[in-house]
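Below is one structure, written out as structure tokens; comments come after it.
Every protein chain but one is kept in place in this view of the complex.
Residue numbering begins at 1 within each chain, and the chains themselves are lettered A, B and C in the order written.
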Amino acid sequence: MGKLMTLLEAVAPIKDGDTILVGGFGPMGYPGRVMRTILKQTELKDLFFIANAANQNYLPALEKMLMTRSRGMIATFTRPSKAAEKLYNEGKLELIPQGTFSERIRAGGAGIPAFYTPVGFGTAVEEGKPTIEIDGVKYLMEKAIKADVALIKAAVVDLDGNCFMTGCTKNFGTLMPAAAKYTVVEAEKLVKPGKIDPELVTVPGILIDAIVKVGA
Amino acid sequence: MGKLMTLLEAVAPIKDGDTILVGGFGPMGYPGRVMRTILKQTELKDLFFIANAANQNYLPALEKMLMTRSRGMIATFTRPSKAAEKLYNEGKLELIPQGTFSERIRAGGAGIPAFYTPVGFGTAVEEGKPTIEIDGVKYLMEKAIKADVALIKAAVVDLDGNCFMTGCTKNFGTLMPAAAKYTVVEAEKLVKPGKIDPELVTVPGILIDAIVKVGA
Amino acid sequence: MMFSDGDVVNLGIGLPTIIPNHIPPGLKITLQGENGVLGLGPAPPLHEINKDVFDAGGGWATLNPGGSFFDSAVSFGLIRGGHVDITVLGALQVDKEGNLANWMVPGKLMAGYGGAMDLITCAKKVIVAMEHTNKGDPKIFNKCSFPLTGAHCVDVIVTNMAFIEVTPEGLLVKEIAPNVTVDELKNATEADLIIPDDVAVMTVYE
Partner (left out) sequence: MMFSDGDVVNLGIGLPTIIPNHIPPGLKITLQGENGVLGLGPAPPLHEINKDVFDAGGGWATLNPGGSFFDSAVSFGLIRGGHVDITVLGALQVDKEGNLANWMVPGKLMAGYGGAMDLITCAKKVIVAMEHTNKGDPKIFNKCSFPLTGAHCVDVIVTNMAFIEVTPEGLLVKEIAPNVTVDELKNATEADLIIPDDVAVMTVYE
């Protein structure tokens, strides 16, 4: 079977309780159609979302699922989001710096279980984390993020799953497929293998499981 | 002053004792002209080289400097290289796995002082390194590599220093400039800023200090 | 001016985002957006928007010749690796030790860190650019009361009233805005200020 499928087919392997990486910097690179499909056409619950931001204006499907069908979230920015505030007050929102967020996901995909960073000392981010001193500087240990599912969006996708994310839409979507067991990409444009310049492939097709065509 | 300069001007800031990252996978991406300039037109000594490979056939300038003007080397593969064998026998060659080599250089450029990897257990690579167990698996701690100088090569370079390395010539050259204080790039082709597709820039110009035009 | 030729500069959301439209001609700085771009140019006219080119505040942007795009791991690699010279960002509170709070007001507002925490920890110079007060209430304190975004990180505070350096001795006022008196500045500031007798008048750029 090829990787091209309908929205419903693409989200079918997702299970209750799954951990889900969601691409996008605000609405740019955010897989809105797939997220709406999960919200409106599935009963999935207890989902754990890992996304750069929650935002009730720009990311409404995520907001609704965070409010009623989520057991928690990792994010870097959550404004405005009533759902994120609710999760935070319930101790279910892990807020982390965006560079640490990016690097933890990259590490998850690249077989690095943990790394050290200077970011977070003197703040809530430091709490409970092992530290190390190297050449007189203190660093926090941060662990890799891995997930069951990654949902991303790309400007151009070929039938093998190779993705080209244009301009600033790369952000986190390029990092997430390697860190997930199952990845769905929304393709704004679909082409045959070989039609994307090999120098422009931002995610290789071997990391993509399902392609849905959504239009620009 | 612009970044475009002569070979002699480009190597002038290099000092005795410097640690030097050298790009290239074998001869591909290896800055041979800059290396020959250092060998033939400077008296630089006590250099420490960090390069994927030593090879007396394909990388002769490196071989000669390793033999007489080097205080040591980090490499992943050294065949055939009499100079590397000599350094090894003197305890001055650190042989490491290529993935660890790449990741240590990336870490050096990306502000990550150390990370964990599963690679190297049960071998000489393990010796003397801190270990950690995460989710039942043991990992080695590896430290970032930083250097005084990076010498790399690119197919196309613009006058701001933006580099496009084509095909398989990216290898280590894309990672080295961020890990070095001073970077020289050999440009096979030189263009004006804006003439490289912004999607194809493999090293941003802010990391490049000197450009030398060498022809293809 | 706060920038030197060749600087790589990251501009935070809010007041700092107006800076690209006010860079003196001839000064060559490179603007980085942590959302994955180097070489940001001024905002485009509405009919020339490219939906894939935007700044870290989500505003439409342009790319200067020699600019480039990359993903967030590369972007924060540049930031964490110390390759961004200057970051300019807003604050809810800043204090005389250079502590910065800009991610939450307990019980009222929660925004999160975004890229600010990485930037203020790793950029070579951290400049806070903000209104001097929040509708009259001070924002510069002897000690921040809100949860910190970063400890001992701020180098310079620029407001509509003054240009202030964070020094080991405390907050040193280097310039005061032309229409502001020393007493007005003190009244609008909770923190102790060191104000030299010959404090300069702030240069205002268009």
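We adopt the following convention: contacts are C-beta pairs under 8 Å (C-beta built on N, C-alpha and C of every residue); 3 or more make two chains touch, one makes a residue touch a chain.
No experiment lies behind these values; they were computed from the predicted model shown.
Asks: Thinking of the complex as a whole, which visible chains are touched by the chain that is not shown?
Replies: A, B
Asks: Among B:91, B:122, B:136 or B:215, choose the residue that contacts the chain missing from this document, as touch is defined above.
Replies: B:122
Asks: With the missing chain put back, one of B:56, B:78 or B:183 would touch it. Which one?
Replies: Hidden-chain contact among the options goes to B:78.
Asks: Applying the definition given at the start, please give the residues of chain B touching the unseen chain.
Replies: 25-26, 28, 52-53, 75-79, 84-85, 88, 95-103, 105-106, 117-125, 155, 165-175, 202
Asks: In the complete complex, the non-displayed chain touches which residues of chain A?
Replies: Given the touch definition above, chain A has residues 106, 108-112, 158, 160, 162, 178-179, 192-194, 198-199, 201, 204-207 touching the missing chain.
Note that in this section only the chains that are shown with their structure count from here on.
Asks: Quickly list, by label, the chains bordering both chain B and chain C.
Replies: A
Asks: Taking the mean of the CA coordinates per chain, how far is chain A from chain B in Å?
Replies: For chain A versus chain B, the centre distance works out to 33 Å.
Asks: Which residue numbers or ranges of chain A touch two or more of the other chains?
Replies: 103, 117-118, 166-167
Asks: Counting only residues that touch at least two other chains, what does the list for chain C look like?
Replies: In chain C, the residues touching two or more other chains are 63, 69-70, 76-77, 79-80, 122.
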